[in-house]
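Just below is one structure, and these are the notes that go with it.
Removed: one protein chain of the complex. Kept in place: all other protein chains.
Labels A, B and C are assigned to the chains in the order they are written; within every chain, residues are numbered from 1.
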Amino acid sequence: MQTNKRKILNDPVFGFISLHSDILFDLIEHPYIQRLRRIKQLGLSSLVYPGANHTRFEHALGALHLMYSAIEVLRSKNVEISNEEAEAAMIAILLHDIGHGPFSHALEHTIVKGVTHEQLSLLMMQQLNLQFNNKLQTAILIFTNNYPKKYLHQLVSSQLDMDRMDYLRRDSFFSGVVEGTIGSDRIIKMLNVHKGHLVVEKKGIYSVEKFLIARRLMYWQVYLHKTVITAEHILINVLKRAKQLTNNGVKLFAPPQLKWFLKNDLDPECFENEALRKEMIDNFVKLDDSDLISSIKVWCNEPDFILSYLSKAIVNRKLLRIKISDKPIPKSKIEKLTNKLLTQMELSDDEADYLVFTGEISNSVYETNSDDIMVLTKNGKAKNLEEASDIDLKALTRKVTKHYVCYPKELE
Amino acid sequence: MQTNKRKILNDPVFGFISLHSDILFDLIEHPYIQRLRRIKQLGLSSLVYPGANHTRFEHALGALHLMYSAIEVLRSKNVEISNEEAEAAMIAILLHDIGHGPFSHALEHTIVKGVTHEQLSLLMMQQLNLQFNNKLQTAILIFTNNYPKKYLHQLVSSQLDMDRMDYLRRDSFFSGVVEGTIGSDRIIKMLNVHKGHLVVEKKGIYSVEKFLIARRLMYWQVYLHKTVITAEHILINVLKRAKQLTNNGVKLFAPPQLKWFLKNDLDPECFENEALRKEMIDNFVKLDDSDLISSIKVWCNEPDFILSYLSKAIVNRKLLRIKISDKPIPKSKIEKLTNKLLTQMELSDDEADYLVFTGEISNSVYETNSDDIMVLTKNGKAKNLEEASDIDLKALTRKVTKHYVCYPKELE
Amino acid sequence: MQTNKRKILNDPVFGFISLHSDILFDLIEHPYIQRLRRIKQLGLSSLVYPGANHTRFEHALGALHLMYSAIEVLRSKNVEISNEEAEAAMIAILLHDIGHGPFSHALEHTIVKGVTHEQLSLLMMQQLNLQFNNKLQTAILIFTNNYPKKYLHQLVSSQLDMDRMDYLRRDSFFSGVVEGTIGSDRIIKMLNVHKGHLVVEKKGIYSVEKFLIARRLMYWQVYLHKTVITAEHILINVLKRAKQLTNNGVKLFAPPQLKWFLKNDLDPECFENEALRKEMIDNFVKLDDSDLISSIKVWCNEPDFILSYLSKAIVNRKLLRIKISDKPIPKSKIEKLTNKLLTQMELSDDEADYLVFTGEISNSVYETNSDDIMVLTKNGKAKNLEEASDIDLKALTRKVTKHYVCYPKELE
Partner (left out) sequence: MQTNKRKILNDPVFGFISLHSDILFDLIEHPYIQRLRRIKQLGLSSLVYPGANHTRFEHALGALHLMYSAIEVLRSKNVEISNEEAEAAMIAILLHDIGHGPFSHALEHTIVKGVTHEQLSLLMMQQLNLQFNNKLQTAILIFTNNYPKKYLHQLVSSQLDMDRMDYLRRDSFFSGVVEGTIGSDRIIKMLNVHKGHLVVEKKGIYSVEKFLIARRLMYWQVYLHKTVITAEHILINVLKRAKQLTNNGVKLFAPPQLKWFLKNDLDPECFENEALRKEMIDNFVKLDDSDLISSIKVWCNEPDFILSYLSKAIVNRKLLRIKISDKPIPKSKIEKLTNKLLTQMELSDDEADYLVFTGEISNSVYETNSDDIMVLTKNGKAKNLEEASDIDLKALTRKVTKHYVCYPKELE
C-alpha cells in the first residue's frame, strides 16, 4: 500500500518528479488539488504564446520537486532539517497556490473582489488540516511564517523561493521564451543557511544576477505582454458586466458555481459569517477555467452589446487595440476616443468605459520592500546582494511603470 | 499591412514558427481555428501526464511549420513545387484536424456518433473555401487526394506525413515521455520524390526504423496508457448516460451547444438535410473542452447515481480500476464483477454496464494496409521499407491487441 | 578537508555530477584518470561529426553518475546494497575504461597488438589498488565478476550496464545525432534485482526496445559510419607502416612514449616479465591522442611515400574513398584497383596493400551470446526480453555484416 504512494510523475520540465512522503500523495489526490489541473498557470497568455497551457497543478508539483532538492542540498551542508520539517515544507509549497481561482488576476478585480488568494489558500489549508487530522499544522506555521526556522518559510516565499524558481523555468519552457529560463539547479546548489536565514553562497552571485534579469525579461515579455494585458482587462470587464447585468435581474447562462459569484458581493465580513464562508468555499472549489470559458462563449449571443462584444473579443481573439506609453495617457486622448465611440454606438458614458479604458503596469527586477537576497561571503558573513555584487544593482531595482490605453480597433 | 501578417509565433517545440503566406494568417484568425485553442490534443491524457495540456491549435501550427521545411527540402532537390502548390499544401495541413471536436474519441462514440471527424474537416474546409473566395480549392484537392502530385497528399496524410511528425514530437515533448521523440528534422531532410510519390532516401532508413519504434512506444505508453483508456471510456459512458437521461426528459445542465448534441441523434442523413447540417455545424464550432468539463462538474450533483458516480470519477480523478490482459476477458469474470456490483447497489443490468465493461486496444507499428513507406536506394530505385531494411521489419508489423476490463475499485 | 572532496562537476549531458565518496575524488585526481582527459571517446569520429570531441574522462564521470542513480533506485526498491558495495561499484565503473589507449581500436591492431584494453584496465586497477592500500579490492571483484552479488557486475558490464547507458547518450549528444539518444533515466528507474540478477520491470520494456533500436542506429550512423571506418583503417596503416619503418632502422619523429611502442613488439608473454610489463605500463600511461596526432603531422614530410600519403590523408582529411557493400568485395575488383595503383605509382605489392584494402563491419542490435536482458513480469517472475516482448525481437537479433573496400580517390 505504502510504496504505491511513492509515485513517479512525468514532468516535461524536470523529467521525473518523485513523491517522497505518503501524505503528499494523499494531498495530490484531494479534489482541492485535482482542481488545479483545470486552472491554467498563465490565464490568457496562451492567446500570445500558444504553448502556455500549463496548469497550476504542474507548477505545484514542480515547486514540490525543487523544495525536495533544496532540502537535500541544505542537509548536505549540515543544516539540520528533521523529516517532519522537510515534509511540512513540501506540503507548504505544494499547497501555496491552492487558493487561486481561474484567471486569478481578473477574478480578484471582480467576482471574488473582497478576498485575496492568500486568504483563500490559508482557509483551504486549514480545512485540509482538519480532514488530515492536524497533520498540516507545521506546514501552516511555515506558510504563515510562524515557524522558528525562518529559512523554511523563505523557501516557500521570498525572492529566491521555490515558487518563482519553478514558475520562471516553467513559464519560460511552455511559452517558448527560452531566454527567460533560469539556472534553478545551480542557484539551489548554492543555497545555504546563515543565522537561520536563507542565503546564497558567493559563487552563486552571477546566477542570481542572471535570475533577476531573466525575471525582468519574463515580466515584460510574457506576464505583462501588451496583448495579455488587453485580454485580461477585457476579461475583467466581461465579468464586471455580467455581474452588473445579473444584479439588474438579467438571467445569464452560467453553471451554478459561477452564478453564485455573479450574484453575491463578497467583502471581508463574509469570512466572519461561517455559513457564508462555507458556501463561498463550496462554490469556489468547483470553479475553474472551463466555467468561465464555456459561459463566455454563450454570452457572445447575449442581447447586451457590451457583454457580447467583449465576450466575442476573447473567444475569437479579436481583442481591443492597446497602446503602451512611458507616460500617463493624457485625458484628452481618452476623451477623444470615448467621443468617437459614442458617435458610432449608442452607449451611456458608463458603458463606454467598458470599451475605452486605461491602466498601468509596473515591474521592478529586485524587490526592495521584501526581504533582501543575502549572500554568504567566503569569510562566513552575510551581505545583502547589492553590497555583494560588483556591479551597481541599484540600477536594476528601479521600478519601471508603463501606461496603456485600450479601445476597439474600429475607432482607428 | 501585408508584412503584419508574416507573424512569428513562439513554439516550445520548434522555437519560432513563421507564417509564409498571408492567407495562413487569415485562416489562423478565423474562429474555426481559434476554437482549436480550446481543444486539448490528447484529451484526458493529462490525467496521467500532467504536462500534456497542449492543444490542437499548437499541433496545427507545428505541422504547418514542418510542411514548410519539407517543401524547402524537396525544392532543394529539384522537385518542382509552385508557390501556389506550396501554399495549398500548407493550408491543407493547417486545416487537417479542423473537424475534431473536444475529446474526439469519446464524442465519436456518443454525441456526434453518426459523423466522423474527417467528414467534418472536409465540410468545414468547404465552408471556409466559400468564405475565402475559392482560395482553398487546391488545398481541398490535396487533402482529398485528388491532386495529381500525389506526394503533396502524402505530406498531409501517409505513414511519414507532417501530421504524425509533429504529433509524435509534440506529444512526447509535453507528456515528458522523452523516449517518444523522433528525429523529424533528419527524416524531413531525407525526404525526396520518386515517380510522383514521397520517398525517403536510403541513408534515412535507421531514422525511419527508430521513428516506427518511437511511435510504438508512444502508443503503449501514452495514447493507450491504461489509465487514459479507463478515463476515456468513463467519459464515453458519462455522455451516453447524459444523452439517455436527456432522451428520458431529464433536464441536465449544459450550455446550448452541448445541449443540442445531447438532444439530437445524428446519422449520415443529417448531411443530406441542409438546415440540419447547418445547425449541427453551428453548434459544433461552438463546442470545446470547456463545455464538457464545466457540465460534468455540475453533473456530479445529479440525482442519477450512474451519472454522478462517473462524473465524479473524472472530476476528482477517482477512476475505475482497469485490468489489461493479452487474452480476451472471460465472460465469467465480467459476470462475477457485475453480480458483486448488483449486490452492493440497486441497479438494473443495463445500468451495471456503465460501471463494469470491457474493451480492446490494438496497435501495429507499421501499417500494412496503408501505403508502404518507400525507400530510395542509391541506384535511384524505390523499394518498400521492409525490403530495404536489413532487419526483418515484418516482426514489427504484427498488430498487437490487448483486452481490458473496468470496474469500480469498491468491488475489489 | 573532507567536504572539499565532495565536488560537483559540470557536465553538459547530466547537468551536475556529484562525487559521493572521498576515494572517488582521489582516484579522479590520479594521473591514470587525468590522462583520460586527453583521449577522445570516439577517436576519429570527429572527422565526420565535428562536435564529437568528448573524452573518455567525461564518459567515466557520466557512467559514475548513472551508477549512483541506479544504486539509489535499487535501494529504494529494498535491494540491500551496503555503502562499501556502493562505493566499490562506483569505483569499478569509474575505472572500467582506464586501460584504453588513444584510438584504442587502431592501437589494438598495431602498436599494442598483444594486449587487450580489458587486460590493461585490470592491470592498472591492481596497481591503483596497491597505491590505495587495498581499498579497490571489492571494486576489482565486481569488475571481474567474482563478487557474489552478480547484479553489481551487471551494472558495470552487461547489455543494460551504466557504461552503454552513458556512452549512447553522450555520443548521441556530442555527435548531434539526436535520434541516438536513449531514455537512460527511465530505464534506470525501471531496474530491479531478481534472484541476484539485474532485471528491468515489465513497464520498462518499450524503453528497452527503443534503447536497442537507438543503439543499432548509433552503430550504423556513428560508430560504423563509412568515413569513420576509412579514417580508422588509415590510422591503422599509418601505425603499421611507422612500426615497419622503425623496425627497418628508419628514425621517425616521435615522443619517447610512442617510440617505445613503435620499437617493441608486444605479446602475451610481456605480462609474465615483470620488468617489461612495468616498462610497458610506464610508457602506456604517458601515451595519449596528442602523441599520435603530433607525430603524424611530422610524418607528412617523411620521404617514405606510404607513410606521408596516409599521414596527410588524416591530417588534411583527404581520406581514401570507401565503398560499402552487402556482399564480400570480389577479388577481381581489388585486383583491378591494385593494378591501377601499381601502374600509377612505383610500389611493391606489399606496399599497395596499405592503399587498397578491404574489411568488414558487423553489428547486431541484441547480443545473443551475452547475458540476456531479463524482464520482471507483474507476477514476480523473470523472462528474457525476447519472450516478454510482444513483438518478435528475433528479427532484431540478426547480426548484420557489411563489407568495404578502400582506395585512393585518384584511382577513380
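FYI, contacts are C-beta pairs under 8 Å (C-beta built on N, C-alpha and C of every residue); 3 or more make two chains touch, one makes a residue touch a chain.
None of these values were measured; they are calculated from a predicted model.
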Touch assignment to the omitted chain, from C:Asn192, C:Ser207, C:Asn237 or C:Ser295, lands on C:Ser295
Looking at the full complex, which residue from B:Lys150, B:Lys189 or B:Lys323 touches the chain that isn't shown here?
B:Lys189
Which candidate, C:Leu19, C:Ala89, C:Leu136 or C:Val177, sits in contact with the chain we can't see?
C:Val177
Could I get the residues of subunit C that touch the absent chain, sorted low to high?
9-13, 15, 29, 31, 34, 37-38, 40, 46-47, 49-51, 53-55, 57-58, 61, 173-178, 253, 255-257, 286, 288-291, 293-295, 297-298, 315-317
Interface with the unshown chain - residue positions in subunit B
6, 8, 15-16, 76, 185-186, 189
Touch residues of subunit A, complete complex, unshown partner
178-179, 181-183, 185-186, 206-207, 209-210, 213-214, 216-217, 220-221, 326, 365, 390-396, 398, 400
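As a working rule, only the chains that are shown with their structure count from here on.
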Could you tell me the distance, in whole angstrom, between the mean C-alpha positions of subunit B and subunit C?
44
Which whole number of Å gives the spacing of the CA centres of subunit A and subunit C?
51
Multi-partner residues of subunit A (each touching 2 or more other chains):
15
